[in-house]
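One chain of protein is taken out of this complex; the other chains stay put.
What follows is subunit A.
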Amino acid sequence: MTADLNRGKEPMTAGFRGKAPTPVDVTREVPTPTRELPVTGLPSGRVLPPPIGSAVERIDAAEKVSGEAVYAGDVRLPRMLHGAVLRSPHASARVVRIDTSRAERLPGVHAVITGADTARIRWGAFRPDLYPLAIGRVRYVGDEVAAVAATDAETARRAAELISVEYEVLPAVLGLDEALAEGAPLVHDDAPGNVAHEFAFDRGGADEWFARSDVIVEGVWQSARQWHGSIETIGCTAEWSRDRVTLWVNTQTPFLARQRYATALGLPTRSVRVIQTEVGGGFGGKSGDDNTSVICAILARRAGRPVQLLNTREEEFLASRPRTPMRCRVRLGFTSDGLVTAKDLDLIADNGAYTGKSQAVLGAATVRHDALFAYRAVRARSRLVYTNLVPTGAFRGFGNPSADWAVGQAWDLAAARLGIEMPDLLLLNAVEEGGVSLHNHRIGSCELKQCIRKAATAIGWYEKRSNPTPHRGFAMGVSVHVSGRRSFGDYDGSSAIVRLTEDGRAVVITGEGEIGTGARTTLAQIAAAELGLAVADVTVTRPDTDLTTHALGALASRVTYVAGNAVKRAAAQACERLLAAASRQLGRPASELRVEDGLVHAPPALGEDVPVRLPVGVVVRAELYRPNGEPVVGLGSFDNPSEFPDGVRYGNESGAYNFAAEAAEVEVDPATGAVTVLELAAVVDCGTVLNPPLAEGQVEGAIAQGIGMALTERFDWAGGAPTRPNFVDYKLPTSQIMPRLHVEFADSYEPTGPFGAKGVGEIALDPVASIVASAVADAVGVRVHELPITAEKIFWGIRSATDRRDGDRR
C-alpha cells in the first residue's frame, strides 16, 4: 500500500513492460518526468498590475440587489402585447387542419399565427431542420404549432387553448434503440435511419495497442437530459419599425442569434437588431436554438404592436434545449504498470426532434477528453440520432460531462483493476505543457498534475484511504476544457473599442455581454489595469447588434480569454493615443509619461521640482477641443490561435486549455441507498485568476449543477414527455444538499491569455457526476451506469450483491 501511495511522487519514467513489442521505441512517448511546480501563490512568480487578481465588486451588483436590473420579462414598451404558444400534445403526428377562428374572436386578441404565416424556412445552427411553427408535422410533445398575441398573457393563453388542431397521430420513436431499429419510423424524412450526423476515426491503431495492453476495462454508461433550470426562463420582446425588427432578448449570443433569427424569419440579417437584456442565467440554454424569439417577432409583425413572449416554467422544460443524453461504450487499455494505451468509444447521442447544437456537442464529447492523457491510440464511432423527444443541445460543459460520466468511470475501474490509487494513475498519465493530443489539441499552459496533487491533499486522500470508514467512499476525476472554440466558421475572435471620455472615464464597447458570470466586471478590470484607471471609472456596454462590436458571445468558456485579449489590446491602443496627446499638450516625450489612478504622470519639467499630474479627462478634452480635434479611442482585436476542426474532429480547437481535478467523499446509507456527498475538492487551472470571488463562484455554481446532474435532476416520462414539467418534480439542488466545498486554483499563467488568464466557466461541472458514481462504488460496491444516481438504484444494487453473496454461501 505504502509503495503505491508514494508512486505519484516519483519521476514517471516507466516504459512499457510485459507485452510491449520491441520495434517501437515507446520510452520516447512516455510523459517526461514531472517538473517542479511553482508554489508562489502568484501566477508563476509574475507581478500583476492592479486590479488584476483582486476581489473587485461586480459592476452590476447594485442594480441586481435592488431589483432594478431589466431582465427579458421586465421590458415594458408602449402598447405592448403578450404572447402565448400552442404546442403539440403528440410525440409524432401529421397536422391535418388548424382552426383559429374561436381564438381570433376572443376579446383582447390581436394576432393568431400558424405555420402558414411564417416564411416556411427551416433553420438551425448546424443542420437546419426546425420550422418556426409546425409545417404539416409535429415531432415531439411541445413542438410549436400556433401562437397568439393579446392584451395580457392570461388572455393570450386562453386564446391559444381555443385553437383547435386536428392531428393524425403517427408512430413515434421514444428512445435510442427504437430510433435505430430496422425500419423505424423516421423523425425527419431526409435523415435515413434517424441518423442526423455521424463520424468515425481510428487514430494511432487502436487494435494494435489493445493487443499490447495488460489490462482492459470496458463498460456502457448512459447520461440523461439535464435542463439548464435558469431561474429566468427564455423570453423576448419584439418591436417592428417598417421592415426592421428589434428584439430585446435574454440571449447569451446576440450576434449569432440575430443571424439565425433572420434566417428563420426569411429576412436579411440587416433587418434584425438584437439587444441583450439582463440574462437571468444561461448555461448554454439561451444561445439561440429555440423558436421563442422567432415566434415573438412574427406575432409583433402580425399585430402591428410590440409583443413580449416569455416561456412559462413548464414550457421551458419543453421548448428549451437540455443537455444531450449519450450512451457511451468505452474500452480502455493499460500496461500493467498503469500507462494508458488505447481508448475505444462508441457513442450514441439523443438529438431529440431537432438538431440545434447537439452536432457540435457530440464532437466535443468524442474528442475533448483525449487532451487529458497521452493515449497511444483512440478509435471512435459517434452518432447523433433523432428521436421524438425534447430536442437537446448546449449545456455548460458541452459534451464533456456526458463523456466524463462514462470515460471517468472507466478510468476509475482501471485504477481498481491495476491496484493503483487514482491520483497516482492520473499523475502517471496526465498531459503536460507542450503535449499534443491525437486530435492535435496543442496544450499550452497546463498544471493538471498540480491540480491532481492539490485535490488529493485537500480531500485528505491518502490518510483517509488508509483508514477507511464503512459506507464512505472516495473518487477523483479530471477534466479539460477549451477557452473558446472555433465552431461557427473559421473564426473565434473578438474585437473591442475603448473610448476615453472627456470626464476621465473609459467606455469599453464590446458585444460579448453578460449572462451572470461577471464577464463585464473582469473585462472592466482588464481595461482598468491596462489604462491606469479605477474599475469604477470603466463602463462596459451591453450588446446591441447595431451599436457594439461584433461578438460571438458567452459560449465555450471564451469571453475572458478571447474578449479579454481584445479589450486589453483596445485599451493599450487607447492608452498609447492618450499619452501621444498628453505628450503634445505637455511638450514632453511620450516615453516619460504614464497613467496611474486616472492621472497622467510626468517627471518635473526642466527647472521645476513638482512632478506633473494631469487628469485623464483634461487630456482627452484638450485633444478634442482643438482645431481638427480628435477623440481618444483604441481598437483591439484578437482571434483565438486555433484551428477549425475538420469533419472527423481533427484540429487544435482552442488556443488555451483549462484543467481541473476534483475529488469527492460520499457516504451511502446502506438501509436506503441514499447518497450524501460529504465533501468535494476542486482545483482548477484557469491561468491567472483575474477576480477570485468571481472565479470561485463559477466553480461553486458548476459543481452545484454537477451535483444536480448526478443526484436530483430527473423527470418521470409518459408518452414521450415529462409528466409534470416543473420544479416540483425536477429538483434543482438547494443549499442543504451541497457538500462542503474546497475550491482552489493552480498557480498557473497562460502566455497567450490576458494577464495570463484562461476560461473557467464550465470545467468544474464536468467530472462531478462521474466521481460521485465512482465514490458510491468505492463506498458500497455498486456501480451506477445510468444517470441520475438514485437511492433506488443503489438500494437494489446492494440487495442483489447481498443476494448473490448469500447464494454463494448456500
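Criterion: a residue touches a chain if its C-beta (ideal position, glycine included) is under 8 Å from a C-beta of that chain, and two chains touch if they have at least 3 such contacts; residues count from 1.
Please note the rule applied: contacts and distances are computed from a predicted model.
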Q) UniProt protein name for the omitted subunit, picking from "ABC transporter permease", "Manganese catalase", "Sarcosine oxidase subunit gamma" or "Carbon-monoxide dehydrogenase small subunit"? A) "Carbon-monoxide dehydrogenase small subunit"
Q.
For the chain not shown, which residue from A:Y71, A:W209 or A:F795 touches it across the whole complex?
A. A:Y71
Q | Identified contact with the non-displayed chain, of A:A61, A:A181, A:L547 or A:A718 | A | A:A61
Q: Mind listing the subunit A residues that contact the chain we can't see here?
A: 55, 57-58, 60-62, 64-71, 73-74, 76, 152, 228-233, 278-283, 312-313, 515-518, 693-694, 696-697, 700-705, 726-728, 732-736, 738, 741
